[in-house]
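Before anything else, here's the structure in question.
What you see is the complex with one protein chain gone and the rest in place.
Up next, subunit A:
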Amino acid sequence: MASTFNPFEANYDTINDKDDFNIGNSNKNYTIDPLETEAERNIRTRTVTPVVTGSSVTAFIFNGGVILAADVLGSYGSLAKYRNLPRIHQVNDRTILALGGDLSDADYIKEAIDAKIEEDLVQEDGSEMTPLALYAWCTRLMYYRRTQFNPLLTSVVVAGIENNEPFLGRINDKGSAFKEFLIMTGIANHLAQGWIRTILENSNELNKDQAERLMDRIVKQLFYRDCRAFARYRVCIVTKDGVEFKAKEVQPDWSLAPTLRNTE
């Protein structure tokens, strides 16, 4: 504004375009500038908003294993841009990794884990990555990035068989991690977790077929209600016998639509 114009003051972005040699304001030699954090200095090189995102990941433990589901969509904002990006990855015979949120960060995490697995393989000592080890490692990674104010804007779901018991855990972009019998990331947290938790808590242990049918029902419900969902999805079932992937498509029933206002 004209009234506040001061020709002796710097007229540029003094936070980001730092004047290291103090060329601009020599009369300020005596002032003490406040300490800047690494984060403030590197504001242009940090992740601040996700670009290509995956929607929710749903997972729960049943009697004998873990089941996960995630659709194969990479959304570019509201555009359904990449329609064949599987988000559930097999790490080894008993560990599964599922990722939701920013997908470039998800790729980074997956590639780091794959490199780690290969490194361990050549040692030839027979030791393998277990779900708990992967969960702990991902927690450290995500929390470290959080402390640098450069988070990986992804939710990581680790599932598998640990010590002959089913394992399921989730780490978010802040490095906050927990293990549970039911994990939902993204909007499924709000749309599905409540009623599924009630079902799972009040029923006896589900067997594999029941779990699969329940998962199909969850994904269908999310497809109805989540604006960034997609009909094609992958289901992954881990049991002591191994890992099984299935590609499915939601068969939605829109017959209710004409009876609702605003949909004609």
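Observations
Definition applied: contacts are C-beta pairs under 8 Å (C-beta built on N, C-alpha and C of every residue); 3 or more make two chains touch, one makes a residue touch a chain; residues count from 1.
Throughout what follows, contacts and distances are computed from a predicted model.
Matching "Proteasome subunit alpha type", "GPI-anchor transamidase", "Ubiquilin 2" or "MTMR9 protein" against the UniProt entry of the left-out chain gives the name "Proteasome subunit alpha type".
From the options A:D13, A:E124 or A:D253, the residue with contact to the unseen chain in the full assembly is A:E124. Considering the complete assembly, subunit A touches the hidden chain via residues 111, 115, 118-119, 121-122, 124.
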